[in-house]
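Left out: one protein chain. Kept in place: all the others.
Lettered A and B in written order, each chain numbered from 1.
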Amino acid sequence: MTGWLGPLLVERAIRLCWLAPLAAVGLFILVSNAPVDPIEAYVGARTALIGPEQREAIAAAWGLDQPATTRFVLWVRNVASGDFGDSILYNAPVVTVIMDRFPASLLLVSLAWLLSFVIGTGLGIVAAMTPGSRVDRAIRAYAVVLTSSPGFWVAIILISIFAVGLKMLPSCCALPPGTTTAEATFWAQGRHLILPVVALSVTGIAPLVLHTRARMIGFLESPPAQHLTAHGASQRAIAFGAGLRHALGPALTVHLAGAGELFGGSILAETVFAWPGLGQATVRAATGGDAPLLMGIALATLLFVFVGNMLADIAARLVDPRLRWDKSR
Amino acid sequence: MPICVWVLTIIIGLTTAVSARDIVVAIGGEPDTGFDPVQGWGDYGSPLFQSSLLKLDADLNIVGDLATEWTLSEDKKTWVIRLREDARFSNGTPVTAEDVAFTYNTARDAGGLVDMTVLREARATGPLSVEIELTEPRITFIRRLTTLGIVPQSSYAKDYGRAPVGSGPFQMVEWREGETLIVEPNPYWFGGEVGFDRISFIFGDEDAAVAMARSGEAQLVAVPPSQADDVPDGMYLIEVESVDNRGLMFPMVPATGETTQEGAPIGNDVTSDRAIRVAVNQGLDREALVALALNGHGKPAFGPADDLPWDNPDAHIPGNDIAAAIETLERAGWLDNNGSGLRKKDGIPAQFKIVYPAADSVRQALALGASKQLKALGIDAQPSGRSWDEIPRLMHSNVVVFGWGAHDPSEMFNLYSSNKAGVATFNPGFYANAAVDAAFAKAEAADGFEASLPHWKAAQWDGTTGFGSKGDAAWAWMVNLEHDYFVADCLDIGRVQVHPHGHGFPITSSITDWKWTCE
């Protein structure tokens, strides 16, 4: 039954082998041509106090006095031996910087991913069961409003209602302010996840609602559903029985493939909620011209999106048996 | 639905109160590179974990911290310093002269954010005595003595910034990067008791910080001027004066077609005329600019270092005097003969651009406000919003809204010395005045910091010349920002220094004096 999986993985591994170097070259060209002076960005507010000689010393310390091609060759050579270099901004190995922050981002992104999947497909199915009804129209209107709401705006609204107004949920951080990781309880951590996860999940919901709804309506009007109806099955039984796979399968594929987008959205959510994830580091790296870190993050993101897409393909095949044959040709 | 209610009940039930001896502050200031003085940590505010040789008190006077005595040698190139005996690092080991020498020499070679290029060498001459030798007389090096925190030679390593050990008032409990820093008192600190068992610094953006103040989660929060008027319950507003200033930088030389190495044009035929620059200084209504651009949260600026010890009030022109400004222009030959509202001299219209970074709303408002006010003088100043990438190409030939402000007179040197003309963003207008350069040289070569003050003042205005608005009027300073904070009613943060450029963390300069006044 899983004979298709091996060839798929091999094919993807080959694709990654040419995609990653290509992306690295492209990224490096972009980064080194970005109109950001890494030294000026590094000096930042201290610009009045750092003279030209010290700037040269900083440049030398980070190898920024070398031409871009030399830096790239050096970078490639180091990466080949497993060394992704040091982040200029954080003065720490790129791998350390990423690994320190990635788990927090992953937790946020995966919970938001799950939440938006549950809400999005749930609403989509409910809307599909009575197309054109008031419920259906309300759900679709909600989806449209969500699509056109920027994530950070939703975050600020959530904060002003639940943190400032009702004082019910914390507005910031991964843990209660003033508590160390060791002191924080599981519940306390959970509470701090709620607002960021909800804010982040918002962006992914709308496309899922519309997609699930369209697929479910399509299935409910299809011959297999009619055949079941003719033998006494109710709309609801069909939707939540045979229909689930038809609606959720494609939704799962779309949602997995969109996980990279969610990762992008986490940048804003992390900033608003002071969430100690990779998002903030990404913004800093980009605005600070921190080429090694930016390259590291970009490659990590590439891998993340790549894996997301691969899982999407695997999920699609698991859900729809017809695809398993087509691809083995 | 009942499940929701149940979950909410649990959530509310878990909202635990922070005990009074712990406080949470949201004032930014997270150093990306970690808490390593050698890499630049500790520039403003408290270095928390380290202590420096000297420090600035609330009036910006220099007082000892680790040092008990500090004297400058005859040739003014060597600081001779005696350390206190009771200083210990938070791991219990004593602070020695070797540690001090190690810190200075390491900072010099590190290529970090501490400019130590003038340092020749630091040497331990005894267990508690150090000599710090410079390559040339440089009185402003004392600024390094007040900011460079001392690190222990024995345990200093590359990852020091993430696990700092120092002789300051606090030790690190946990740093969750991008989110929070938790510190507790260093039991070995020589300065005595600190008023709190734990202080947590929350990082993140301004809006999140203000939200924490409003939800009662934080006891001290930096707040942008636009939100300062809506003080949350249980808190009060403090408005700290600053030298976080904004002003108009004038190109000082005529346009002769000359360019910089990068090809940026140099010079401006209008602003190179002193009469124009003086008239702008005389004509600007700075109070109106404060109201317009800062919502009233600030005060007029007349020089680069208003109210700092090295400021010379005699160099200032009060401004808001249109009649005087017009007289200056008329006397210099800038006339409006055809009633067009635009003055001309020798066929050149009194016209220039005011360039500002388009993303900065305060600078935009200042540029627009100044432009409007100058219209009354017959000067056509056109605001022009640009990106920071474009400004370096434009700044040698256009008026630019810049902002500075440091607790260091060497900033004046950077802005007005002919040495720094066209170097980085220091003296973009190519200002040069031999008398000013001489005053700077005398200041740097002074016997001590106090003794250097008259020379810094003379550079601004010595009765006949200077870079101040009475002299060459190389800049027209407009406003000093005010830095606003919400503080819990029970928190007493003591006396606060005039803030430098940078809102937030400088408030911690008095952190060891903070007290909780409620029970």
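As a convention for this text, a contact is a pair of C-beta atoms (placed from the backbone, for glycine too) under 8 Å apart; a residue touches a chain by one contact, two chains touch by 3 or more.
One rule holds for everything that comes next: contacts and distances are computed from a predicted model.
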Protein name (UniProt record) of the chain left out of view, among "Nickel import system ATP-binding protein NikD", "Cytochrome bc1 complex cytochrome b subunit", "Probable peptidoglycan glycosyltransferase FtsW" or "Heme exporter protein C": "Nickel import system ATP-binding protein NikD"
Partners of the unshown chain among those that are drawn: A
Candidates A:R140, A:H192 or A:H246 - the one touching the absent chain: A:H246
Where the missing chain touches subunit A, by residue: 222-224, 226-233, 241-242, 245-246, 249, 319-322, 325
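Following the convention adopted for this analysis, only the chains that are shown with their structure count from here on.
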Chain centre separation (subunit A, subunit B; CA means) in Å: 38
Complex contact set, residues of subunit B against subunit A: 8, 10-12, 14-16, 18, 22-24, 26, 32-34, 36, 39-40, 43, 110-117, 143, 159, 161-162, 173-174, 176-180, 182, 198, 200, 202-205, 207-208, 211-212, 214-218, 387, 389, 404, 406, 408, 410-411, 414-415, 423-426, 501-502
Subunit B-touching residues of subunit A, taken from the complex the two chains share: 35-36, 40, 42-43, 45-55, 57-58, 60-62, 89-92, 100-101, 156, 159-160, 163-164, 167-181, 185, 187-188, 191, 194, 270-277, 280-281, 284, 288
